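Heads up, one of the protein chains got dropped from this complex, but the rest are sitting where they should.
In this document, chain identifiers A, B and C correspond to the written order of the chains, with residue numbering beginning at 1 in each.
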Amino acid sequence: MTLGIGLIGTGFMGKAHALAWRNARAVMGDVQDVRLEVLCDTPEDKAAAFASQFGFARSTGDWQALVNDPKVDVVSITTPNRFHKDMAVAALEAGKHVWCEKPMGLTLAEAEEMAAAAARSGKLTMTGYNYTRNPAYRHAQKLVQEGRIGRIVHVRGAVDEDYQADPDLPWTWRAKLGEAGLGALGDIGCHLISLLCGICGPIESLIADMQTVHETRPLPDGTGRGKVENEDTATAILRFANGAQGSFAASRSAWGRKNRLGFEIHGTKGMIIYDQERMNELQLFVNEGPKAEQGFRTILTGPDHDVYGAFCPAPGHQIGFNDLKIIEAADFLRAIETGTRPWPDFAAALEFEKVIHAIAEAARNGTRVSV
Amino acid sequence: MTLGIGLIGTGFMGKAHALAWRNARAVMGDVQDVRLEVLCDTPEDKAAAFASQFGFARSTGDWQALVNDPKVDVVSITTPNRFHKDMAVAALEAGKHVWCEKPMGLTLAEAEEMAAAAARSGKLTMTGYNYTRNPAYRHAQKLVQEGRIGRIVHVRGAVDEDYQADPDLPWTWRAKLGEAGLGALGDIGCHLISLLCGICGPIESLIADMQTVHETRPLPDGTGRGKVENEDTATAILRFANGAQGSFAASRSAWGRKNRLGFEIHGTKGMIIYDQERMNELQLFVNEGPKAEQGFRTILTGPDHDVYGAFCPAPGHQIGFNDLKIIEAADFLRAIETGTRPWPDFAAALEFEKVIHAIAEAARNGTRVSV
Amino acid sequence: MTLGIGLIGTGFMGKAHALAWRNARAVMGDVQDVRLEVLCDTPEDKAAAFASQFGFARSTGDWQALVNDPKVDVVSITTPNRFHKDMAVAALEAGKHVWCEKPMGLTLAEAEEMAAAAARSGKLTMTGYNYTRNPAYRHAQKLVQEGRIGRIVHVRGAVDEDYQADPDLPWTWRAKLGEAGLGALGDIGCHLISLLCGICGPIESLIADMQTVHETRPLPDGTGRGKVENEDTATAILRFANGAQGSFAASRSAWGRKNRLGFEIHGTKGMIIYDQERMNELQLFVNEGPKAEQGFRTILTGPDHDVYGAFCPAPGHQIGFNDLKIIEAADFLRAIETGTRPWPDFAAALEFEKVIHAIAEAARNGTRVSV
Partner (left out) sequence: MTLGIGLIGTGFMGKAHALAWRNARAVMGDVQDVRLEVLCDTPEDKAAAFASQFGFARSTGDWQALVNDPKVDVVSITTPNRFHKDMAVAALEAGKHVWCEKPMGLTLAEAEEMAAAAARSGKLTMTGYNYTRNPAYRHAQKLVQEGRIGRIVHVRGAVDEDYQADPDLPWTWRAKLGEAGLGALGDIGCHLISLLCGICGPIESLIADMQTVHETRPLPDGTGRGKVENEDTATAILRFANGAQGSFAASRSAWGRKNRLGFEIHGTKGMIIYDQERMNELQLFVNEGPKAEQGFRTILTGPDHDVYGAFCPAPGHQIGFNDLKIIEAADFLRAIETGTRPWPDFAAALEFEKVIHAIAEAARNGTRVSV
């Protein structure tokens, strides 16, 4: 019996989830097919139009109907962050597996509530940390685990985009703590945390600073300027449980950066560099061989790297952003099939969100915060 | 009434076509859905397994049954090159539209026969020049058409891979003229020609040289060494009808290159550089503004570039190789729906194949060859 | 009457100063020639050999004789850091102009003593912040000053080398606070501070962390392991007086990095990126023109950038590290000739050293430190 999918949301990530569900089996082969059962958005005719486009059997404007639909086994949540908590908790309570986009909630309390509901429900959850699926990233993980660069001694990470760089952009709900929650930390900073912790393990404590670089923005109705309540940039210095230190930076006001999500892992034997803007590449330096021939090598991903080969048998041909979601969907399907916890589920993702809230707290209070 | 798809082949390009057909409507929205009707491969159980994975309704081991299947409206051909001609001609004669991978045939005569069959049939054809679908490439085309770099004066192109770089690789059918046809020219050189001509227009004449760098290879049965009959590298100097000159190079023995398919277009006002190994980037230099601020800019593709936005509304998030085939499938569907010729159909692609055969001829004979 | 030069030290920086003095006039044309009067090193025959090589008239093993030599007008100090203070103070008291390598002293107290001696003396001083002379950097300064990237909102800087990355390197004096002073902060961190402050102005306060990643090293005599007393890495979050925030990182244990001294300046209209490992390039993004054509441009330095043209009239031909010292020497000569303060003299450089000591203090105490 195949799994029935209910998807809430039809925007950027809604489409990505729809394509992921459509293709997980076709690409991977080793996972079961799914039924695209119900698609939800408002107004309802929008849901209907996208259901036709994406290939869902039915559509609805009522998310509660969707999460309670008996033919739905898995619920994908891709709505604005402020709806995540209610939808996820309701779906879990209705006995569905839940795949929810990051960040889990507006506040740490919401995220904790979601993780608690997941634990109570006995159902499986998955959080949308898609970049952790990139074969290039997976290969970095593997190299570190195998000791290829020795002990990790230092880490640098930054995630930058420019969607709030323009001082003349109008004020939107994104600027409101009560609707968007954190700013750069919640939108993109948590992605970086997922990548860093996925390689270096848990963060123990940190110090931080943050900034609203555009303090007000023109109100869209022309009546003046609205206050920007959340951060445009955040910077932190991390201490990992393994003893490594590292830097963290996130900005949504970094002109020219589109998806600059990258890091350097400094080890006792080498270094690994990753940048999502060149997502099919990995940089590796190892202290071996003649000094005169040492240098950072640019590895182009191919079938020798994690699941790349499921997409294409030829190296260097490249996978794209939507392919990462296919990997994620397949991983979730395998977890459901085998009854094992996927990574990062709500419990694991809660740890990432603790970090971004700890950064915000450390920045506000000027103190070292333990995570 | 939706179109029924018959797909022959389940390898690298077979899977790419299957994914393309599955997703064209889901991604684009503006094209109709299709029925995945029959999948063909041998042995038949392989076809059956992949039909299940890819979502085809039926499978067969008999391509002639497929091309004559009344529920099939469009035939995708992704088999080894030596089968293209028979399959395509049969499908056209059976009244099907045909999407065939490149190169069309083993010989120019085969390609001509296919183009003639297409013309006779009145059906639409499409040749698998997928890189012409890359939004980065499309943007390069647009910039040139709009005169952004002025008149084209000079062109450089190279396409390199390393799948035949290792001298110890065993001899295979790829080395046989009668089975593989041309070597690097047919496998990858024709892609470069499609990209160059797509921007600079037709090639008028050329001079060339070519090389078999590994003249024999160990026979797989250990009985000695087999002769490599086709070229590992080819180099040409092109004259375009528009007056520009340019260089062309192709190698299947270029260590470290995985899909290095790139060019430089030199114009009177600027330059454009493209490299498929960084398929989400385009380099542009324009002679404007203060000299002290001039430089090649690296443009990351995003929704401002052709159909990128159908995949993702956020710039810099990147599309992948399989996405190019989705664009191609959608273009073919739109062409079928409107009854207009897609580009490059068999007639247009024949021109590219004339060029690669002209290169081979010029290299063999040491003379200038008109295309 | 030409100026007589006395140079103390014949190592890495000693040679760089010698070449700088030899060439300042030949390159620039607009500065006077100098007399290479005395070269000092120990043992004395080493000084004699290098005096012959570098073209100095005389040599000595006694630095006090050099600083008191009546034919010496300017003293260059390129010895290990622990000698800087005594030599500089003595030279100033002997009425000489002083060009001293960075960092000024082992401790902030030493640096303050040097700045005080300079102020008392009425002579001119110059500190060896050579990277501030790079035409690429100078152009970045100019672009920022002219408002090309708008108001500075955020800054990222890192300086990494790998000369202490190998865990098996033997223990040396570099590991001793009393001989080397600070570790990565003093060796290379202060260079980064000079570059950041040269563009963004003074730093007001900061928080920081630091790490000794290799806590002990094998003693060279094989008797066991010696303790490393100073930091291998340091990380800080800066607040600039102009309101910008930024991150700072320095490591001497970063495998693969040879002179990675770089920064990003995030402005309201664009971004500038600099990396000394590609010292003839500058990256610039500006939010102007069609979105579809925006991207970071790589500017190759040439005669349109500061004093590059004094070295070569052709762009892209590149200057090198030693050329930066020539620019520095010429700037010092011009300052002496006109009686104006060069930048950064001891007073200005003291501000940079305050910052690195503030980083060390903040890291040790876990508190925000005002500079």
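The rule we apply is simple: a contact is a pair of C-beta atoms (placed from the backbone, for glycine too) under 8 Å apart; a residue touches a chain by one contact, two chains touch by 3 or more.
Please read these numbers as outputs of a predicted model, since none were measured by experiment.
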Using the document's definition of touch, tell me which of B:50, B:171, B:263 or B:285 contacts the absent chain. B:285
Looking at the whole complex, which of C:311, C:332 or C:352 touches the chain that is not displayed? C:311
Residue positions on chain C contacting the omitted chain are 11-12, 16, 18-19, 22-23, 25-27, 29, 33, 53-55, 161, 163, 257-260, 277-280, 300, 302, 311-323
For review purposes, identify every residue of chain B that touches the missing chain, sorted by number. 149-150, 153-154, 156, 158, 165-167, 207-211, 213-214, 232-233, 235-237, 239, 245-247, 249, 251, 253-257, 264, 266-271, 285-287, 294-296, 366, 368
Give me the chain A residues in contact with the hidden chain, please. 139, 143, 148, 282, 284, 290-300, 302, 304-305
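Please note the rule applied: only the chains that are shown with their structure count from here on.
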Could you say which chain's mean Cα position falls nearest to the mean Cα position of the entire protein shown? A
When the centre of a chain is set as the mean of its C-alpha atoms, what distance in Å lies between chain A and chain C? 41
Quick one: chain B and chain C, Cα centre-to-centre, how many Å? 53
Could you say which residues in chain B touch two or more other chains, in rising order? 300, 302
